[in-house]
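Note that one protein chain is taken out, while the other chains of the complex remain in position.
And now, chain A:
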C-alpha cells in the first residue's frame, strides 16, 4: 500500500517541531488546578454557602460534583491527552461535524515523531474543515478572557492603592468648600464611594457610556502585559509562572485563616456560615445553583483543560488526575470560605459593636449620663430602664436595632450605611423630622418590600465583586496593619485570576496553532502577542464608565449558557458519536484500565441528562425574570440602595447575539461540512483527498 506524505493540516503539532511538553507532572497538575481554582472559589462559593443554608449546601454541591463535575472533567482530560490537540483539533478528530454519519468516530492522528519507529496505518481521508464545537470553545474563551481580565484590572488597581496608610477607601474625601465630606460618599460609605466613583466612575444608566477611564485603561494595559509575559512561549513560560501563581494563593489563604481565627467574632461568623438549615434543600433553586457552581468552578467546556492535557505524555493516568484536581478544587472552595467567613464574622462583630456604640452615644448625649458609663453589655439593661421611666424621650431618639444576625446576613450586594453622616452633622433636636429616623433605619429594614431583590435572579461571579471590593475591603480597614493585609489580599486575588487566565489563553492559542491558521514559521511569541493585543483592544469597552454593567451582562448571560451548550455537545459527542466503547479502549491504552461502571453510566446517561435539565432550568429562570440590572445613581430617591432598571432594547439584542454567537458555530459548520461532503461524493473523493499518515500507540498492536 502506498503511503505518501500528506500535507499536515495540524500546524505546529507535527512537522519539524516537537509538540511542547510539561517539564514534570507537577506543572501539569498545578496548571489544571490553577485554571480550575479562580475568583469564583473565593467569592462565589462562600456566598452560596451562606445563602443556601450553610453546611446543608454541601450536600447538593457534592452530589453535583460526583454526578456531573468529575465525569465531564475526566472526558476533557482524556480526549486532550489522547488526541494531543487543542479543542478545535480534538473535536475535529471525534467527528468532523459532530453528529454526521460516515466518517464519524474515526481516529485521525497525525503527529510525526521522528524519534520513534512506529507502524503506520492507513487512515481515512481527513477532513479539512474545522470543528464546530472547538470553534465554539474558542469564541467563549475569547469572550470570557475579555471580562475576566477586566476584573483583574480592578484587582490590580486596588492592589496599587494598597501601598499607603491610611487606605484611600477608609475615609471620604472633602467636598469643594472643605466644610464637609463629599455628599455622595457621605450618603453611602467610603468603601462604596471608592469603588463606584473613584475606581469605576460609574454612570447612572447603561445607555450612558461615558468616557474611557484613563487609570483603568492603564491598569488594563498592565494586566494584559503581565498575561502576555506569562503566556509568551505557551506552556514553557506558563509552566514556570504557575509555580508561583498557583501556590501563592494557598499561602495567603492560610495566613488569612490564622489571622482571621484570632480576631474577635470570627467563630461566630463560622458557626453562622456552617450551621445547616436543611429546609433550604427543598427549593429547586439550591440544586440548580449547586450544579452550575460545580460546572463553572471546574472551568469546563472552555477547552483549557483539553489544551493542557494535550501536552501530556500519552501514558498518563488521566482518571486519577481528574478526580484529584476536582477534589482539590472543592477543598479549596471550602478552605477559602472558612478563611473568608472568619474575617467576615470579625467584621460583623465590629459593625455590631459600632452600632451599639452609636446608640450608647445617643443615649448618653440625650440623658447627660457620664461619658463611658454605659458599656456594650450594659446597654440593653440601661435601655429598658430608660424606656420604662422616660419612654417618650427614648422614642424621639433614632435608635437603631443592632442585631448581630443582621450584620452577618449582609450579602455582597448590600451597601453598608455610613455612620459618619450621623456623627459629623448631628441634626438639632428641633429639626429632626420623623422621616429622618426612617431614613436612618431604612438601610436595614425593608420599608415596603421594595428592596427584596427578585429571588430567582441568577448571580454569577461578577456579583462577587461586591464581596471583594466593598465588604472585604471594609473588613480589612479594621484589622491592625491594614495596608499589609490589603496588599496580601489583592495580590492573592490577582494571582488566582492570573492562573485562570493562563488556561483561558491556552484554550485560545493552542487551537489556533493546531488548526494551522497561522503559518508554522510565525513564532509563538508573535501569535500570543497578537492574541493579547486583540483581547486588550476589545476589552477597552469595559473601561468605559458603564463597563461594570456590561461586565455583568457577560458574566450573567453570555458565558453560562454557551458553556452549558458546549459541554452538552462534548459529552454527547464522546458518549454517543464517538462511542463509550472506543473511548474506553483509548483510556485503557493510556491508563491501563478500562473505565468502570460509574464512568460509563455517568457519561452515557447521568451527565447529559443533568446538563440538559440545568440548561432548561437556567433558560426558564432567565425567561421568567425580567432582564434588569441595579444601577448606582446618586440622584436616586433611596440612594444608597441601587436602583433596579430594565435593560433597553438594543442592549437586550446585543445580549442575545453574544449568547448565541458561540453556539451558532455548531449547526453552521455542521451544515458546511454536510454540503462539502455532498460535493465530495459527487466528485469522487478518493482522488482528491490525500491519505494521511497516522501514528498510534503501540498498545493497540499489543506491543507495549
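As a convention for this text, a contact is a pair of C-beta atoms (placed from the backbone, for glycine too) under 8 Å apart; a residue touches a chain by one contact, two chains touch by 3 or more; residues count from 1.
The rule is simple: contacts and distances are computed from a predicted model.
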Answering from "DML1/Misato tubulin domain-containing protein", "Collectrin-like domain-containing protein", "DNA polymerase epsilon subunit 3" or "Isocitrate dehydrogenase [NAD] regulatory subunit 3": the UniProt protein name of the missing subunit is "Collectrin-like domain-containing protein"
Just one of A:365, A:384, A:401 or A:646 touches the chain that is missing; which is it? A:365
Thinking of the whole complex, not just what is shown, which of A:22, A:47, A:169 or A:228 touches the missing chain? A:228
Which positions on chain A touch the chain that was left off? 1-5, 16, 112, 114-115, 117, 120, 157, 160-161, 163-164, 173-174, 178-181, 215, 218-219, 221-222, 225-226, 228-229, 232-233, 237, 364-365, 368-372, 423, 425-426, 428, 523, 525, 693
